[in-house]
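The complex appears here minus one protein chain, its other protein chains still in place.
Showing chain A:
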Amino acid sequence: MKLRRLQVEQLRQFRQPFVMDDLQPGLNLIHGPNESGKSTLVRAIRAAFFERYRTSSVDDLRPWGDSAAAPTITLDFEAQQKSWHLVKSFLQRKRCDLRIDSTSYSEDEAEEKLAELLGFQFSAKGVSKPEHWGVPGLLWVEQGTGQNIEQAVEHAGDHLKSALNSLVGEVASTGGDELIEQVKTRWSELFTPKGKPRGDYQKLEQEREEHQQEIDELQARIQKYQEQVDRLGKLTREYERTQQERPWEEAERQLEQAKERYRQVEKLEQQQAQEKEILNHLQSRQQLLRQNQEQLESLNRKLDVRKAELERAQRELDQAEARSPSIASSVQQAKSAYEAAAKQVEQARLQETRSRLEQDIQRLDQQNRTLTQNLEKARQYEQELEKAREQARQNQIDARAVKALKDTEHQLKEENIRSQTIATRLTWELEPDARLVLNDEPLEGRGDRQLLEDSSLEIPGVGTLGITPGGEDLASTRRRLSTLEQGLTEQMKTLGVDSVQQAEHRLVAYEAAERTLQHTRELLKSVAPVGNDQLLADQKETLSQLQKAKTELHNSPAPEPAQSRVTDVASAEAGRAQAETRLAEAEAQERKHQTELLTRRQTRDNAKAEWQQLLDEVQNPERQKQFQTLSKELADIEEKQGRLEATLQAREQEIAQARPEILKQDIERYQRSINNLRQTQEERQRELRDIQVRLEAWGAEGLEEQRNDKVAELEQCNRRYQELRRRAQALDLLLTLLTEKRQALTRRLQAPLQKHLDHYLSLLFPQATLEVDEHLRPGTFTRGTELGQINELSFGAREQMGLISRLAYADLLREAGRPTLVILDDTLVHSDTDRLDDMKRILFDAANRHQILLFTCHPEKWSDLGVVPRDILAMKEQGLRLTSSESLTGSSQ
């Protein structure tokens, strides 16, 4: 859709006709200061489309104070490859005329055409409201509403969807959403938004449990009731049987018998106790008598003991005395052995001294001989030394001087050789008679000479030839030779030799003498390291020692020849120590024996005295008589005691057989049994009464019938619950399916819109994504790690998002072949410069596809938009001029 021309008159501040023509297919920037009429123009376009021509609710269009005005809007635009001309007047002149190409429509029909073209509805009554605006509401942005996109999308929803359907070729279900709402309403009756049962459904679930609980309780009581009934039956039978059998009576009879038996046993026990008393008396008397008797008898026994003791002491004394002689002889033996051992030691010592002296003499003699030899050698070496010294003195020569001499000679020889090589060579071969004289030396036959100096060769008969040897070196060589020869002669003179050979001979002789000297010195040192005098003194000392040792040996006594074996001192000493120990032992033995002897004698004497004393006492006659009386009395008591004990034992047995403790237990047992039996029966009776009463009370409640009723209630409840559950499951399934299918459809529908949105978004935020939700609204926004909804963004960002979303819708609509016109009234006032630049790129890009009318009061901000800004004030003035000229010509469209 392309708006070509806009004309308004009698509309707010445009009392006079105002024309804005030559509108461009792409961007149009229209500016003017506040109150210049920008918003009025926007309002005029809206009114031309949205407001019914016949409405009276558009008073705001009337110029202030002009009640006769007929606000008129004339629009020329192209759409659907046709040219559209719309004239709409309100209030005083209510008219609507529309010409599409050459076809004219008017009034309602015209308005329907417009609504169909742009996709909006008319208000049934009064002024048009946002919910009627449809697609234009989305694309025509009023001042300060750019960020609020959700409502606008919702109002345009059906048109967008139909556009999408035509694009995608999908058929959205007719009234499908309404159906989902219906299902959801029914679902919500049974479920909370979170899917938990609610209302009756939940209550029934609860009731079911309550009923079940009641039933369980009743069932438990019934169970108890039946148990009690069973108990009652059992108790009744037991009670009646017991009442008939009366088992306690038998127990009572047995109790009586046991008691009688026990009384008899008690009587026996009394008798027994009395007789035991008598027996005790007898026993104590007997004990007393026995003690007396014992005392008497003990004297005799003591006498025997003493007798035995005496005999033993005597025997021991005899034994000791018998051992005396052998002990004395062993002492004697030990003594003589010791003396022999002592003598042995003395001999061994003597022997040892002598052998030591002999060894000394031998050693000293040897030493003396060695010293004498050494002395002799030393003297010889000294003579040799003197001779060598003399030799050295005669031949003394400086070895270095000899060396220098030899060097000089060597150089001389070399120099001679060199002179020979450079000398002029004269060879000759003369006739046998021919003679030559060279330097006064006659030459004949054959030969040759080296000539170093100017020479003359006289050939007899001929004359003399002068020969001067050539070459520069010859003169220097000749000089060196004479220097060297001079040096050699001097050196030989210094050394006192005639020739080099002589010098060398002397050097050799000298060196030999030196070596002999050195050798002989070493030899001398080996025999007399500190000199011959010391050697002599040593020999003297050795001789004196030798003399002394010999004298000593001679003086020492000779060993006894009788002593056959000669032992060493150590073993002799050991032998003596052993003998000494044995002697000491023998002596100690003897001393001990003497002591023992004395002790035993004493013991024997004491034993004898005691025995004698007791013997006297025992043989006293009064004591004999007393003893006899005692014996008789004892025999009497023993006889009585024997009889009594027999009686006691018999009775004891009788009592034991009767088992009095068991009898006592029997009595207790019977007593208890009787009590128990009676008590049990009484308790039975009591319990019977109790159960009877309880059962009567419970029976009156009709428990089982109650339970049956409750079960019926539970089943009712269950049935109702199951019905609801089935319905709940069915609704749940249905809702899930419908929602799923619808979502799948929406996702298919979203794709084209998403594509356009992504296009713009990438220009504004290269890394960001903005997802379209199921209602085709921009929803989740992500940028890097940020994630959130559009309405969580800043106002500026929201406005930018709002605008790119609208542009995306415009693209979508255009793609679906719908007309698009974008009107922006002072938009993006909250954007910073950078963002605004991006938005300009976006707008410029969108203007390639859509006509965009951009109204602003800040033209400087949009100066780089690439379009010529149009000033409303300027157009007004132009319009005035135009109008006046038009009014003059009277032509009008």
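The working rule: a residue touches a chain if its C-beta (ideal position, glycine included) is under 8 Å from a C-beta of that chain, and two chains touch if they have at least 3 such contacts; residues count from 1.
FYI, contacts and distances are computed from a predicted model.
S.K.: When one chain of this assembly is omitted, its UniProt record names it as which of these: "DNA repair exonuclease", "Putative ABC transport system permease protein", "Succinyl-CoA--3-ketoacid-CoA transferase" or "RNA polymerase sigma-70 factor, ECF subfamily"?
M.R.: Cross-referencing UniProt, the chain left out corresponds to "DNA repair exonuclease".
S.K.: Which listed residue (A:407, A:568, A:715 or A:837) would be found touching the missing chain in the intact complex?
M.R.: Within the whole complex, the residue contacting the unshown chain is A:715.
S.K.: Among A:282, A:459, A:536 or A:695, exactly one should touch the missing chain; which is it?
M.R.: Only one of A:282, A:459, A:536 or A:695 touches the chain omitted from view, namely A:695.
S.K.: Can you tell me which of A:41, A:317, A:423 or A:738 touches the chain that was removed from the display?
M.R.: Considering all chains, including the one not shown, the answer is A:738.
S.K.: So one chain is hidden, and I want to know which residue out of A:70, A:232, A:320 or A:637 touches that hidden chain in the complete assembly.
M.R.: Hidden-chain contact among the options goes to A:232.
S.K.: Touch as defined at the start, partner being the missing chain; which of A:87, A:135, A:149 or A:183 qualifies?
M.R.: Only one of A:87, A:135, A:149 or A:183 touches the chain omitted from view, namely A:183.
S.K.: Considering the whole complex rather than only what is displayed, give the residues of chain A touching the chain that is not shown.
M.R.: Spelled out for chain A, the touching residues are 170-176, 178-179, 182-183, 186, 222, 225-226, 228-230, 232-233, 235-236, 691-692, 695-696, 698-706, 708-709, 711-716, 726-727, 729-734, 737-738, 741-742, 744-745.
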